[in-house]
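Omission of a single protein chain aside, the complex is shown with its protein chains in their original locations.
Chain lettering (A and B) follows the sequence in which the chains are written, and residue indices restart at 1 in each chain.
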Amino acid sequence: MSRWMRLGLPVAAVVLALVFSGVVATLVLLFTGDDVVGFWRVLFTWPSERDLVDIINMTAILYLSGAAAAIGFRMNLFNIGVEGQYRLAGLFAGAFAAQGLLPGKLNVAAAILVAMAVGALWAGIAGVLRVWRGVSEVISTIMLNAIAGSLIGFLLVKWGESTGNARNTKMMPEDSWTGFFRLFPDVSDGAYHLSLLAPLVGIAFFILVYYTRFGFDLRAAGASESAAVSSGVSVKKMIVVSMLLSGAVAGLIGVPMMFSEAHQYGSAFQTGLGFTGIAVALLGRNHPMGIAFGALIFAFLGQQANLLNILAGVSPDIVNMTQGIIVLSVVIAFEVIRRLATRIEQRQVATQLDAERQGDTALKGASA
Amino acid sequence: MTKDLQAVPAIELRGIGKRFPGVIANHDIDITITSGTIHALVGENGAGKSTLMKILYGVQKPDSGTIAVNGHQVSLSSPSDAIAIGVGMVFQHFMLADNFTVLENVVLGAEKIAGIGDDARNRIRQISDDYGFDLDPDDLVEDLGVGERQRVEILKVLYRGAKIIILDEPTAVLVPQEVDALFDNLRELKDQGHTLIFISHKLDEVLSVADDITVIRKGTTVASVKPAEVNARQLAELMVGSVLPSPSTEGSTVTDKVLLEVIDLELDDATGRPELVDIDFAIHAGEILGIAGVEGNGQTELVETIIGMRRQARGTIMLAGEEISEWSTRRRRETGVGYIPEDRHRHGLLLDAPLWENRILGHQTRPPSVKGPFLNPPGAKADTGRIVSAYDVRTPGITTTARALSGGNQQKFIVGREMSSDPILLIASHPTRGVDVGAQAAIWGHIKRARKAGLAVLLISADLDELIGLSDTIKVILRGKLVATFDPQSVTPQQLGSAMTGADAISEERS
Partner (left out) sequence: MRTFAKMAAVVMVGALALTGCGKTSSEKDNNASGSSSVDVCKGSKGEPKVGVAYDVGGRGDQSFNDSAYRGLEKAVKDLGASCIEAKATTSDNDSIREQRLQTLADQGFNPVIAVGFLYSPAAAKVAKANPNTNFAVIDGYSTTIATDAKNLSDLVFAENEGSYLVGVAAALTSKSKHVGFIGGTHGDLIKKFEAGYVAGVKSIDPKIKIDIQYLTEDPSDAATGFENPAGGKQAATAMYQGGADVVYHAAGKSGLGLFEAAVAAGEGKWAIGVDSDQYLTAAKDQQPHILTSMLKRIDTAVFEFVTAFKEGKVQSGFVNYDLKVDGVGYSTSGGFVDPIKAQIDAAADKIKSGEVKVPEKP
């Protein structure tokens, strides 16, 4: 199978899936009697500089969330608990940073480690339950999400303070605030300093999965658990380790925004990112590059949803729905091309070998 | 009554051919099956029997050739087409819902025939009585034994009005008494005018029950014989062609150095029921120990326990003088255990990964595939190239996915991989199952070379000729126990066969 086909088929699949989603969204808009022209005009308007900054930041955040989910997916572990893991991690990191135990950026670094540790531990509970008692990680992580929410409420009351009607952790010392990379002279904000965590995680993820023994074991266990076990992979260990890794990355999700914007954990802390990350990972086929692409699409659509609401009068629900359709159609498209590619490859092998063996009458038995 | 029907054959297959990508499963198949007979279709594993039957049952469409049923040419595009013209199939693996009753299982999908109530119940009783099936429609399937379940499957087919019944390796899962009972049922069916097609590679069974025998080899029909005209040996030669493996002529290479020693090994399943009992054996450097047995008698469990995928309840496993009973699979493999798994798709390959990544599988911790904690793709690729040429793996390249290769080439690749990194023990489970004849000969050669190189080889096979041809010692496993030991120089397939089925021991054991 040519290199062209290997690269071209997935791209074609994504493009087709996007076009298909657009068609469905248009039909829905027509059906509901919304402003179709306005929808597409707003959607395809090049974002303002301010919006571009927001899109970049959101892409970084969604990348972290997608990567967290993808690490689990790589070995067929469905960590639905990214949501609870990053929120709890955000609370602990915020509360820790507010103590100001360490000076300046050292405090930030330590808070990041706290966030990763808390995320990892919270996810690790699900991993251990799965290995030790066979509890499905889907169920346990969903339960852990609910527990995390209540725990956050409790801890915010204990540790937090009220600002108006909001309750937040204490403000962190100013020397621990991280700033922005100014991208445009006219926009006061820029990319969060800590959004750099996203490319760092991406590179680490890429190397880990494709260039390490651990990554090979992870992929093997995901592709065929039985083959992995025969090859000597301890699936139990892999489950726990990959849940820990997934949770550690999840812990980072809330960090960039918190340190650059709110400087405290509280009511303004964005929720729901963990669930979006699942969709982003699916969209990106759990591949470090694909996730970046998925994160960008979701960040872009999320940003445009707001504008659509105001400028075209289209409900944000439509955009949410479109995001869902994109995920579904990308997944289906990839399954279709996977089968297509297999068939093409088998045919190529057969033709090539048949040609080689012209005259050779040896025939193969059916193993089908 | 069968006289006049004989004029028109129940089934006539002419020139049937079927290709899969990379594999020719069937070609130029010609079979005539007389009405009201038991017609056996024999051939090795992978000879193309199952594909042929799937074609006849409408699961797959032939690429060429014609099918005539009762004299009428038919085109079958689904099993329901086959059922409509009175052809039914009983698969090797039962398709029954355990928590349903016999009645429910039988009427499932055939509600139109007699509903799901008393009509259906009476009909089932009637069929059961007619053929001596001894089934109660209201029994839960989960309470039934294997033989009874098989009768439910046959009843399902009869209930749907089949006059021609295909049975795919029906005896593979049965104990000897059940086999006898099945044959009685089959004869009863035949006497009542049904036509039975019986697929098997167990020659003694075929000779005892069939009226006609068609031999399939390498995807095509090579002979049609009557049981009275041949003996088992002749039939076997027809099945495998002239290339029956000759017993190792190179003389014994067995040394007195014990490499693998298994002492009092016992394995229990999750419910505590014993799966392996009192397993004791040793394999020396340069020795091939063959394990013979009817499938499902503990072979898989034995291999999985030795490789460390399952943990023994009691007993000891020693490898080269070290106790490895508590070691992880990885540690065992690192110490030098090569493993050719029984099911290469599930246990031996990552089907959608390129060949060079498959080279790493099972060798994740050993050079040339890795450097420290990192993979070493150039090393793995270079070594994959070596395996491809040294083991004659027919592939366009090392980036081809494993799935694209034919079974024989997949298996040659696995053998090559498992012989890398200097193993001291090679476990080969059904190493030539489902591979073409060329690959089969090559794999036998590789196993013989491994023996010569001083490896201990544990060979598990359902192919008695393979076992006799390769092994230095043969042990027979029956219901999780090693029940007999034979010298392959002197044993006959018949002797092995009776030990495998427990024919010698039945009287004492089942008193």
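The working rule: a residue touches a chain if its C-beta (ideal position, glycine included) is under 8 Å from a C-beta of that chain, and two chains touch if they have at least 3 such contacts.
Just so we're clear, the structure is a prediction, and the values are computed from it rather than from any experiment.
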Among shown chains, those touching the left-out chain: A
Given A:Ala13, A:Leu29 or A:Ile152, the one touching the chain that is not displayed: A:Ile152
Given A:Leu29, A:Leu43, A:Ile80 or A:Leu194, the one touching the chain that is not displayed: A:Ile80
Residue of A:Val209, A:Val241 or A:Ala279 in touch with the missing chain, whole complex considered: A:Ala279
Residue ranges of chain A at the interface with the undisplayed chain: 50-51, 54, 57-58, 73, 76, 78, 80, 87, 138, 146, 148-150, 152-154, 156-157, 162-167, 188, 257, 261-262, 267-273, 275-276, 278-279, 282, 302-303, 305-307, 309-311, 315-317, 320-321, 323-324, 327-328, 331, 335
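Convention: only the chains that are shown with their structure count from here on.
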Distance between chain centroids, defined by C-alpha means - chain A, chain B (Å): 44
Contact set on chain B toward chain A in their complex: 18, 20-27, 44-48, 50-51, 218-220, 307-309, 328-334, 339, 341, 346-353, 357, 360-365, 370, 373-375, 377, 394-396, 400-401, 403-408, 434-438
Partner chain B, residues of chain A touching it in the complex: 1, 210-217, 219-220, 223-224, 226-227, 229-234, 338, 342-343, 345-350, 352-353, 356, 362-368
